[in-house]
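The structure follows.
For this view, one protein chain was removed and the others were kept in their places.
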Amino acid sequence: MTDTKVSSSPATEALPGSRREFLRRAALTAIAAPVASTLLAACKDEDHAQPAQSVTTSPASPKSQIPTEHGGTMPTPAAGAVTATAADQMDAMHEKGIKAFPAKTAGKGNQLMQPKIVSGVKVYEITARKIQWETEPGKMVEAWAYNDQVPGPQIRVREGDRVRMIVKNELPESTAVHFHGVELPNDQDGVPYITQPPIKPGQTYTYEFTAPNPGSHMYHSHHNSAKQVGLGLLGAFIIEPKAKRPVEKVDVDYVMILNDGMHGYTLNGKGFPATEPLVAKLGQKVRIRFMNEGMMIHPMHLHGMHMTVIDKDGWPQPAPWKCDTLNIAPGERWDVIVNCNNPGVWAFHCHILPHAESDHGMFGMVTALIVNK
Amino acid sequence: MTDTKVSSSPATEALPGSRREFLRRAALTAIAAPVASTLLAACKDEDHAQPAQSVTTSPASPKSQIPTEHGGTMPTPAAGAVTATAADQMDAMHEKGIKAFPAKTAGKGNQLMQPKIVSGVKVYEITARKIQWETEPGKMVEAWAYNDQVPGPQIRVREGDRVRMIVKNELPESTAVHFHGVELPNDQDGVPYITQPPIKPGQTYTYEFTAPNPGSHMYHSHHNSAKQVGLGLLGAFIIEPKAKRPVEKVDVDYVMILNDGMHGYTLNGKGFPATEPLVAKLGQKVRIRFMNEGMMIHPMHLHGMHMTVIDKDGWPQPAPWKCDTLNIAPGERWDVIVNCNNPGVWAFHCHILPHAESDHGMFGMVTALIVNK
Partner (left out) sequence: MTDTKVSSSPATEALPGSRREFLRRAALTAIAAPVASTLLAACKDEDHAQPAQSVTTSPASPKSQIPTEHGGTMPTPAAGAVTATAADQMDAMHEKGIKAFPAKTAGKGNQLMQPKIVSGVKVYEITARKIQWETEPGKMVEAWAYNDQVPGPQIRVREGDRVRMIVKNELPESTAVHFHGVELPNDQDGVPYITQPPIKPGQTYTYEFTAPNPGSHMYHSHHNSAKQVGLGLLGAFIIEPKAKRPVEKVDVDYVMILNDGMHGYTLNGKGFPATEPLVAKLGQKVRIRFMNEGMMIHPMHLHGMHMTVIDKDGWPQPAPWKCDTLNIAPGERWDVIVNCNNPGVWAFHCHILPHAESDHGMFGMVTALIVNK
């Protein structure tokens, strides 16, 4: 039985070195067929915007008995030539995005936060303030962030832990923190004028409770929330159970927070190609905790392997069930297990296609699950 | 075993007296901690738009050893002062909305309708006509309504009952009534030119059938329906089973009809703060029958307690399952049970945040589940 590696950054840990090395390693380890390997190498050659023409005839099926052809189907050679140029220009943009993945940007959200332990209480100090956030290379947006991260720091406690969160408001607006899905005493629920006063600019407010129902939960602003959550005041709040169910024994545990709106379409605060890939070894089990903090549904589609759904909002489903496209609505959390039995670089994206691809290439809610041999 | 109280107005029945008394009672009974109680009382003081400054330092955690502070984090005192004023103005609007809840408006939809009994047949006389409808205090909209209610009167019959609905059309357009989810003989299905002629302005039309499959169903216009249902021609049509399953033995049975579009975002025809709270005593079980009559999904999120999903479209799920955020699509009905084991005033809202909150405070698809000790 393998032990779970809890990491907010599996890809970075698994893949020391530069981006170029990352792509090289993924290509070398993930793709078995020599022809495809050559292709992929050609595709990844940064000095050529277009793959060599020789790769275009039935490359994946050398045994094919069907004659293949190219160039002969355009209405006229002249029109064909013009079209090919436009197509090549579009392809170059698409290729550039793929080759940039995973692109470096300043800042990283959803980092696992270590609490201070004070008299047995796990203490989390969180400051909300306005920052500049780079969602993809060169794209800076205003964000309202917890501890300068979007999503905010990932908080993981254990069922029964005593937890204190000290929230300092350095925003120009009042705020409050709601622990979404956590069944707390009413006075810790974080709804201004119902369970507490708002936390005014400059003030500090403390929440304290014993971690109740385990599962994948969230914390986020519940004051002027359409704006404040939209700008980034959100994070994962995970309560590990006292005893794990057998299905929860996994090798990698990944949180994927979906968002849309003011920062564009993002996964853990970044848009493709700055999204973080999920990385596993062949045969490993990956748990993905989907959380939707946006305003729209996002049906997440994994290529190459199915997902086994085990939990909804932190509660076990009566029986696990399988899918390859999981529709995640705002406020929902869905936990799935992927049994990584198919090696390769697998696209993983929202299947509302305008959230994932434009004429200029993939963007937004796109990442990859990389299964290394 | 408690008996079910079927009520279209649990809050009103449970809470005689004025709105001020309602809030006082909710505050006194729902909140246990003295500090929070004081806070809440402060928040609810109608003569002060801002809570006293003294409540702002770690009020919920008197044992905290972390020093707290306020006022010192703004870039300059001048800027801080300006910002604080803007924040206070915003907070005052938010507070005003909360304090107004549940606000009085003219008209109440979804009222349980008593049939006439004619030779053993339950007869419902329904008139469709154009009215003015107050969705929130002072906001009047044109509605097309059944018996001057939005949603129309709640109809509850028993499996096997003989039912007659006599529909009089006083609208400027033709109409027809479809019993959504009810498995009727084809000629009672209510689709003009397929199963019947349209009911012309001024005409009366009669539907008659024996109530078949039990569950949470709906009746609504099926003629020019995007407009007619959008304007209010809709209601709950519930068929009680001959024998209740054990899971159906509840204390309060509540219908929550979601809508969007021409009347704004509404729950049972009203937007916050004019929405009706759900009220239960500690330990009681509440059944909520969600019905979406709008054009958008609405993932309804309950604070403080989970929901156990038992039925979809009136059909039992193979096994009950738990969640705190339930995504409800147009035309769907979902029945859930809430075991009210956590006292307090719990926010209950659509988690598409722009359907629930703006810079001016909560609005639209927001209500509360109040669990009184």
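Order of writing sets the labels: A and B. Residues in every chain begin at 1.
One rule holds for everything that comes next: a residue touches a chain if its C-beta (ideal position, glycine included) is under 8 Å from a C-beta of that chain, and two chains touch if they have at least 3 such contacts.
Quick caveat: nothing in here was measured; it's all calculated off a predicted structure.
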Residue of A:115, A:137, A:241 or A:304 in touch with the missing chain, whole complex considered: A:304
Contacts of subunit B with the absent chain, listed as residue ranges: 118-119, 123, 125, 164, 166, 168-170, 172-174, 178, 180-181, 183-189, 191-208, 213, 222-227, 229-230, 295-297, 312-315, 317-319, 327, 329-333
Missing-partner contacts on subunit A, residue numbers: 30-33, 35-36, 39-40, 42-44, 51, 55-61, 63-66, 68-74, 80, 83-84, 86-88, 90-91, 94-95, 98-99, 297, 299, 301, 303-306, 318-325, 327, 342-347, 351-354, 356-359, 368
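What we mean here is this: only the chains that are shown with their structure count from here on.
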Rounded Å distance between subunit A and subunit B, as computed from the means of their C-alpha atoms: 34
